[in-house]
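For reference, the structure I am asking about is given below.
The complex is shown incomplete by one protein chain, all other protein chains being positioned as in the whole.
Here is chain A:
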Amino acid sequence: MEREEDDSVSELLRDRFRLSTIHIAEAEAKRNDMEISGPVMACIADLAFKYTEQLAKDLELFSQHGGRKTANMEDVILSVHRNEHLAALLRLFCNDLKAKEPQSERKRKKASKKEDQATTSVVHIPDS
């Protein structure tokens, strides 16, 4: 029973993921003044999904190796360390995210509350 539910939920998530990927691909093609055929988009969506699965496994192993129960931004950057340009790009984005989160005591509480909500929402998706 639970497994069936799990399957349907992961199918839903995969479909949503594909939809988002296709949106991004279409927008990017439009920016290049190009048309993009259906099979190509399906292919790219599938590739991105498989890449995500691999990334998740990597993050799990990295955080386990670090003795943590959560994957953090350093783990993500570590997973692309072979490509220096990509790592630099992500490091930039990471610094942007950190800058958006002020370090003062009052605001950190707020941020952590927000993050709590974020994590619970992440946790609740499989149950819904």
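Note that in this section contacts are C-beta pairs under 8 Å (C-beta built on N, C-alpha and C of every residue); 3 or more make two chains touch, one makes a residue touch a chain; residues count from 1.
Here, contacts and distances are computed from a predicted model.
K.L.:
If you look up the hidden chain in UniProt, what protein name do you find among "VP33B-like protein", "Centromere protein X", "RING-type E3 ubiquitin transferase" or "THIF-type NAD/FAD binding fold domain-containing protein"?
P.N.:
"Centromere protein X"
K.L.:
Name, in rising order, the residues on chain A that touch the hidden chain in the full complex.
P.N.:
These residues touch the chain not displayed: 2, 6, 21, 24-25, 28-29, 32-37, 39-40, 43-44, 47-48, 51-52, 55, 59-60, 63-64, 68-73, 75-77, 80, 83, 86, 89-90, 93-94, 97-98, 101, 103, 108, 111-112, 114-116, 118-120, 122-123, 126-127.
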